[in-house]
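Only one protein chain is missing from this complex, and each of the others stays in its spot.
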Amino acid sequence: MTTTAFIGLGAMGYPMAAHLSRHAAEHGGAALVWNRTASKAHKHAAEHGSRVASLSELAQADVILSCLPTSASVDEMIGRLEGQLRPGTLWIDCTSGHPDAARTQRTRLAAHGVRFLDAPVSGGTSGAQQGTLTVMLGGPADEVEEARAALPFAAKVVHVGNTGAGFAVKAINNVLLAVNLWAAGEGLAALAGLGVNVSAALDVINTSSGRSNATENLIPQRVVTRQFPVTFTLGLLAKDIGIALDVVHAAKGSAPVLAQTGALYDAAARNVGTDVDHTAALQFVERMNAREIR
Amino acid sequence: MTTTAFIGLGAMGYPMAAHLSRHAAEHGGAALVWNRTASKAHKHAAEHGSRVASLSELAQADVILSCLPTSASVDEMIGRLEGQLRPGTLWIDCTSGHPDAARTQRTRLAAHGVRFLDAPVSGGTSGAQQGTLTVMLGGPADEVEEARAALPFAAKVVHVGNTGAGFAVKAINNVLLAVNLWAAGEGLAALAGLGVNVSAALDVINTSSGRSNATENLIPQRVVTRQFPVTFTLGLLAKDIGIALDVVHAAKGSAPVLAQTGALYDAAARNVGTDVDHTAALQFVERMNAREIR
Amino acid sequence: MTTTAFIGLGAMGYPMAAHLSRHAAEHGGAALVWNRTASKAHKHAAEHGSRVASLSELAQADVILSCLPTSASVDEMIGRLEGQLRPGTLWIDCTSGHPDAARTQRTRLAAHGVRFLDAPVSGGTSGAQQGTLTVMLGGPADEVEEARAALPFAAKVVHVGNTGAGFAVKAINNVLLAVNLWAAGEGLAALAGLGVNVSAALDVINTSSGRSNATENLIPQRVVTRQFPVTFTLGLLAKDIGIALDVVHAAKGSAPVLAQTGALYDAAARNVGTDVDHTAALQFVERMNAREIR
Partner (left out) sequence: MTTTAFIGLGAMGYPMAAHLSRHAAEHGGAALVWNRTASKAHKHAAEHGSRVASLSELAQADVILSCLPTSASVDEMIGRLEGQLRPGTLWIDCTSGHPDAARTQRTRLAAHGVRFLDAPVSGGTSGAQQGTLTVMLGGPADEVEEARAALPFAAKVVHVGNTGAGFAVKAINNVLLAVNLWAAGEGLAALAGLGVNVSAALDVINTSSGRSNATENLIPQRVVTRQFPVTFTLGLLAKDIGIALDVVHAAKGSAPVLAQTGALYDAAARNVGTDVDHTAALQFVERMNAREIR
């Protein structure tokens, strides 16, 4: 009977933890939840049958899952639990964290006999709700195998490399999202300026070689509609781009397009805001072009 | 009974014209073909039942379809046919041409009573073979409607705007392909440098938000395999990027990411060659990173 | 006794033509002036002793000097004079023009026996007043030698290559100005954000390896003072950057930094305006950084 504890009931974590509750109900075991703002944990317990845990209960879980805004928040949680952790626990961190932090955290927890895996997820809030997330895992193969059973919110679990590799792949995925989105914004703004119907252009591009998740989903659903619903903030994407550029630097790589795009997202965040949806970055593309994308 | 003539039996045109032959056989009408190197036209006639046309026969067709490397080649064909064209003909140009050229060509042909539509296609050689191309049409609505019947190689025909809009959308599609491909190359080179398995990373990205046609198809099939099969050359993609930047300029737009990427493709073409497959541009990304993407 | 005619009495041309008047008074010969808005020519005649010319008088001059906003304006003037030009005239065009235009103009004028040299100038309005301009000449060596005597406003005359080379060098000079200025703006905005005194930083940079005309003159005099006096507009600089990128393209070159900077100036022009001083482009750098450079 496994006890699993989930830390961080944000936009992603809340529905992810619901899958843990359901899984525990069906297969036995306990699903504990913890959140900095405790009321959210109580709401989760009421809605999904999880159990609100104290920090010391958390610390005794067989598996700890965390999903927090940044690696710094994970460091802080480790600090709060450090004295009470028990050997043998597997800590699976689903934060979009920093590869350097993963290595430090793994070493720090190893001193307590706790194994740390970086396990960021992709698929957005809808994937979290439907339990169709992709998890990219970094760490030793045997621990990764052990972790698979603890991820009932995932449709796909891929072992991508050693500790930190999960965070690295996630960061690169997100910077590609950022580039694909921005470039499409630049191109569509130009077409709009020539009187081309943007939706018709997207219709064509989406059966052609220039298509991406940005042209297939994000721009038609969020930009052309002018709704920009906030599911993943521009501030968090800008942070992830920063991690990606650190990944390039650590690899002694050269990535001029990623670097340039990162700087442009920084300008967008300065001008459009950090708490808006990440697709609102295209509002800065629109400002640069003095023209709306629609 | 419609007579349709097809000019330009290259990698795309050859299979596209085959659909015209089949269509004529099934629905009546004649399918003429013409190619600068005549032997290719004779081969097409033998293989697909089309009829090799003289220039003067071409000029009398109800519908002329062209698919040539550049707008300059189309200008040259117009020059060769100009004295013999007859009023009423519809000229549908499937070249990846230049919007400015489209406007000039339409005006020039209008003097002979011939209507010109820009109608570039997307879908690659496999789409041409299977008859599943997307056609993006620029021109007046009524002529576009008339053109639909003459495109048996298309699964999707979209009217994107006035004369030149088809070429503009195609160019923007292709520059997005170029950016998505290059950025993925930069990101994957960094991951490779950190010991991440590139195929595992692609596997993850392709169920995540950073996915694009480049990560889903081009890189796994052409780059990771080191095959770089030549279906669309780097030289032609570089030309299309140049058209896209002209589109941005004509729109008085600002597209720093597209502009930088264009310059990098120019460097790649200088170093890797122009007759290689467009995906071989990533060999220059590899050189910049001193590391293979795999 | 040489008759020299000057076309285009703008911010640069007006003081340049004054040197012609003085030179004619001292050495003999006649100095004619012409301007689209005739009142400016009459003012020049009154102030500097030049003579207002009719178009037909202009056309008969031994040397025609022009200094207009763009090559298109020069084309227009050639059109107005074409029927009246006489063989043997030397036309020296000080416009910041396009190399392609220079070649076309030279050919067009050669049909009338008129020799055309591209001869853009550098040194700004103060250099024009003081007669210390630099002239970069493109054309055959013997004609360039002949032209030297006709440039009393120049302190330095350099033969840089064949027809068009003068315009090419001028465009590259101006894009370097643009890059040096923009990059300095980015760097100083960051320093300002960290509480570094911008003037102290400029003081240091200007005795160090990062110095440029932008840090030595433009930013201290125009940006830090918030005066942005209009001597050379952002619109004209943006035009010159466009010519520079065409030069790169014609050379089959790869210039990612120039290309990106060009796109950013386009965004600046869209947002800050085209009739402002070119240094006001840094107001867009400030917007991107949400911080003033001072």
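Note that the chains take the letters A, B and C in the order they are written out, and that residue 1 is the start of every chain.
Quick note on the criterion: a residue touches a chain if its C-beta (ideal position, glycine included) is under 8 Å from a C-beta of that chain, and two chains touch if they have at least 3 such contacts.
Since the model is a prediction, treat every value here as computed from it, not as a measurement.
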Among C:21, C:50 or C:212, residue touching the chain not depicted: C:212
Residue of A:9, A:81, A:136 or A:255 touching the missing chain in the full complex: A:255
Of C:168, C:223, C:269 or C:282, the one touching the omitted chain in the full complex: C:168
Touch with the omitted chain, as defined above, among C:22, C:51 or C:291: C:291
Touch list for chain C against the chain that is not drawn: 99, 122-124, 134, 136, 155-156, 158-162, 164-165, 168-169, 172-177, 179-180, 182-184, 186-197, 200-201, 203-205, 207-215, 244, 247-248, 250-258, 260-261, 264, 288-291
Interface with the unshown chain - residue positions in chain A: 242, 248-249, 252-256, 258-260, 262-264, 266-267, 270
Missing-partner contacts on chain B, residue numbers: 256, 260, 266-267, 270-271, 287-290
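Here is the rule we use: only the chains that are shown with their structure count from here on.
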Central chain of the complex, centres being mean CA coordinates: B
Same-residue or different-residue interface between chain A and chain B, half as cut-off: same
Degree value of the rotation bringing chain A onto chain C, based on Cα positions, nearest 5: 180
Length of the line joining the C-alpha centres of chain B and chain C, rounded to whole Å: 40
Inter-centroid spacing, chain C versus chain A (mean Cα positions, whole Å): 52
Where chain A and chain B are represented by their mean Cα positions, the distance between them in whole Å: 37
Per-residue overlap in chain A, given as positions that touch at least 2 other chains: 256, 260, 288-290
